[in-house]
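Yeah, one chain of the complex is gone here, protein chain that is, but the others are all in their spots.
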Amino acid sequence: MNSRPNPPGADPLVRVSHLRLDIPVRGEPRRVLHDVSFEVGAGVALGLVGESGSGKSMTTRVLMRLLPHGAATDGDVLFDGTPVTGMDRRALRRYRSSEVAMVYQDPRAAINPVYTVGAFLTEALREQKVSRKEAEERAVALLREVGITDAPRRMRQYPHQLSGGLLQRVMIASAMLTKPRLLIADEPTTALDVTTQEEVMAILDEQRRERGLALVFITHDLDLAAAVTDRIAVMYAGTVLETAASANLHETALHPYTVGLLASRPSTVDVKRLWAIPGRPVSAFEAGPGCVFTERCPFAQDRCRAERPALRTVDDHQVACHRAEELRGRITYEADGHADHQHDEQTESV
Amino acid sequence: MTAVTSTPVTASPPSRLRRWRKADPVLILSVLWCALAILVAVAAPLLAPYDPSQTDILAAAQGLSAQHWFGTDEVGRDIFTRVLYGARLSLLGPVLVVVIATAAGTALAIAAVWFGGWFDRLLTRVLDIAFAFPPLLLAVLSVVLFGPGLTAPVVALAVAYTPYIARVVRSAALRERHLPYIESCTLAGLSGPRICVRHILPNVLPLVRAQAVTSLGSSLLDLGAISFVGLGIQPPSAEWGLMVADGRTALLNGSPQESLAAGFMIIITVVAFNMLGERLAERAEVRA
Amino acid sequence: MTLTLHSAVSRFSGRTLWRIRAIVRRLAGAVLTVVVATFAVYAALAAAPGDPALALAGRNPTPERIAQLHQELGLDRPLVVRYFDWLSGLPRGDLGQSIVYRNSSVADLLGPRFGTTVFLVVYAAVLILLLGLLLGVLGGAFRRLNGPMAALTSVALAIPGFVAAPILVSALALGLGWFPAVGAGSGFTDQLWHLTLPALALAIGWCAWLAQITRTSLRAEKASEHVGTATGRGLPPVTVFRRHVLRNAAIPISTVYGLTVAGLLAGAAVVEQAFGIDGLGTLMLRSVSAKDYNVVLAVASLIIIAFVVTTQLVDALHTVLDPRLRTKGGRK
Partner (left out) sequence: MSELLGVENLRKVFPVRASAGEPAGDLVAVDDVSFTLPPGGSLAVVGESGSGKTTVARMVVGLETPTAGRITLDGESREAARAGRGARKARARQIQMVFQDPYTSLDSRQTIEGAIEELLRAHFDWDAARRRERVAELLDQVGLDKRQGGARPRALSGGQRQRAAIARALALEPRLLILDEAVAALDVSVQAQIINLLTDLRAETGVAYLFISHDLGVVRQISDDCVVMHRGRVVEAGRTTAVLDDPQDAYTRRLLSAVPRPGWVPRRRATSGASV
């Protein structure tokens, strides 16, 4: 569990605190992230989990500083102590080319279709003045590592000639080529079949561990995130609602949203009526002044609707809920579709 | 609309108001110019200071003056008057062309998409061949068959534009055809014609509209060119393309008013049509 | 013969064979298009009202004289037969006789004018490529220039050759006296000088079209995800633009340029008329009024063939530019 290589007090590799992001939509700024805070130590894997519109993908775009024109950020995004938002062009290019690498959701869209796999892989190295021969050798070696056996042939093929699973491995290999310290994977397996997903995740996990890379892993699947990360941050409507150790999140989840999310996932081992969080996921800009989850939360009180809770430490979690301590261990979602306290000691003050 | 009983949830008044306040000036100017051009075409006799065919040798080839705003031509006709009257034939032609070509192109395209198979392949093949005929060439053939005037160029351009519209509509309709909502209409037992008219057509209509407005502009240019080379409307009618040609001798003698006045009318009107078409296309794209 | 051919074929790999087949199929399609299109022209001209024999026979012709002329002109045979007669003359450069100038062949009439028109068309094509690409790339590469370039091209797009002509003539020829107002000139530099205004007039609208397509496809490509990947890898902006934006946008840009060039020959007729240049276009227009349909047929066929050849070249260029078109698993 406590495998943090950083000594206490030292800067983590990535620190995002109170990140806010507005993006212009038809000329008007629209809130995409309200308040995102998390840390990733060197060699540590963090899962960013949330439903659509939670802002998890946009968070990675901020980390890469790949934002649309006119986007406005507030708060800190530090990489190794340096603010990413403040980097000049040269520093930004150095940061992108050798410190951080990204694996995208749809490799077919993320890889230029007019060049061969080999050209795609070696492009970044060639830019760093590595000889063609060496670049190709390194690319072939990496393709083998990610389980592509006939690597030299694949190097000469075009992206449309490869299956999604293979293409995603190419993507992983390309991310490893420049030897970054941080790997960002944005739903890398969402477009893949489950069996292919397992392969690709296994490869991603193995490569990351071998190289001691830090990982920010974006997914909507809590179980998948738990399998390959050390900590999980649950996001909703542009806000981090809870972060906790991946290993025991199932048992110790504090935030009603996290608990609800866990309860609504259909299981392959038993049949029970699912508890469904009422309503639909809202986007950041739709949220009111209070907690972003109030509209769907069975435990919401007046305070929740009026005042947005900050992320604070409860046990070894960080949670943004006014009633975290009070509700701890008491949230169960019952089969008839209603949520209740296990021991309802106080009456709800609605 | 099929939904007689429904109460559509449309944009509320405030948001519509905001949209108007934010509407871009280019669009407003384009709409205004198009409206003005149509008004002028309809009301030319009321607005024009002179008779368009009234010659006056004594006042021939005059420059700009208070009596003749745009001067007079070689036989003393008032150019301003002729520009106003010119709007009639210059706009009537494009409207006819676009109405015919849009109706034919859309109908063909949707039919091809719905029936598919050999009908679709044949249509695609015919369109490919039709593309090899530039509008001017079709106009030449049309004049050979029908003689000069308004009919020949309109027929030629309607034939020339149909494949363009058909191609655009075909690819859009093909996209719609294979979307689940059309398949579920089939599964619900709705008839083919009903699905085409009630579902596919309305969904490609924004695109058709954009394409039609843009085609108004290009057919105005093409009809102008056809008149200019003498294959279309014949003198002494007032038509902008013809006026550019009529003014050539005067131009070489140093008085370019006639050519330029008619020329600028063409340019401004086409810009207005194009702008309007462009905005409509953007809107159609947002919808898709 | 068949045997050697067969063994030669079997030596090709499957892939080469597929490619050859694809090329053959494409060429066959092109030839079919030319044949069908020229036949349509032939049939339309044959259906024209008025009997050319009547025009030739002079006053008060006898029916025998008419019949004799019909036979002389071949009009007594079926349309399809006459068409294939005409078609078979094409490879030999035999385009038939002019009906108006009885003692000159159509080829003789076309010959001297061909050079002028081709000069004009090539000149305009070069101008379109250079100016269109320049304006388009400026607008597509720099966000600040996008708006101004969009406005500029929107206006230029609406300027047809026959309107550009009086504007250019009154400003640059009569006003400043830099260029001649009419004529085609002789000799290379003189032609260049004479044809500059016509080429500009011809180029302006097409140039705007190319600039617009270039600008919009560059912007679309810039917004695509793979460009984000390239930027995210820390490649220098110039490299990203050249290798990922420009390279990919080259596909739509080349399509539009090809269509432009394919349509230039027809557009040249109007500009030739406007500048009083004796070229193929003016010849065709004159022949229409003179009912000299063999000449019309020849020029029309030339326009069609030029169009088909150009579009075929563009298609070939596409297979070079887009690997999805030439390798397995590619769509469309």
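The letters A, B and C name the chains in turn, as written, and every chain counts its residues from 1.
Note that in this section a residue touches a chain if its C-beta (ideal position, glycine included) is under 8 Å from a C-beta of that chain, and two chains touch if they have at least 3 such contacts.
Just so you know, these numbers come straight off a predicted model, no measurement behind them.
Asks: Among A:D106, A:E198 or A:E295, choose the residue that contacts the chain missing from this document, as touch is defined above.
Replies: Residue touching the absent chain, from the options given: A:E198.
Asks: Among C:W18, C:F142 or C:W178, choose the residue that contacts the chain missing from this document, as touch is defined above.
Replies: Of the listed residues, the one touching the omitted chain is C:W18.
Asks: Quickly run down the residues of chain A that touch the omitted chain.
Replies: So the residues of chain A touching the missing chain come out as 51-52, 147-150, 154, 161-163, 166, 193-199, 201-203, 205-206, 220-221, 223-224, 226-228, 250, 260-261, 264-271, 273-278, 280-281, 296, 337.
Asks: Residues of chain B in contact with the chain that isn't shown?
Replies: Residues of chain B in touch with the missing chain: 1-9, 179-181, 183-191, 194, 198-199, 202-203, 287.
In this section, only the chains that are shown with their structure count from here on.
Asks: Just say which it is for the chain contacts: an open line, a closed ring, a star, complete, or other.
Replies: Topology of touching chains reads as a line.
Asks: Centroid from C-alpha atoms only, then distance chain A to chain C, rounded to Å. What do you get?
Replies: Chain centres of chain A and chain C, defined by C-alpha means, are spaced 54 Å apart.
Asks: Under the touch definition given earlier, write down the residues of chain B that touch chain C in their complex.
Replies: 128-129, 131-137, 140-141, 143-145, 147, 217, 221, 224-225, 228-231, 241, 244-245, 247-248, 251-252, 254, 256, 259-260, 263-264, 266-268, 270-271, 274-275, 278
Asks: For a test of understanding, state which residues of chain C touch chain B in their complex under the given definition.
Replies: Residue list for chain C touching chain B: 29, 33-34, 36-37, 40-41, 44-45, 47-49, 154-155, 157-163, 166-167, 169-170, 174, 181-182, 205, 263, 265-267, 269-270, 273-274, 284-285, 288-289, 293, 296, 300, 303-304, 307-308, 311.
Asks: Which part of chain C faces chain A closely enough to touch in the complex?
Replies: Residues in contact with chain A: 143, 224-226, 228-236, 239, 243-244, 247-248, 321-324, 327-331.
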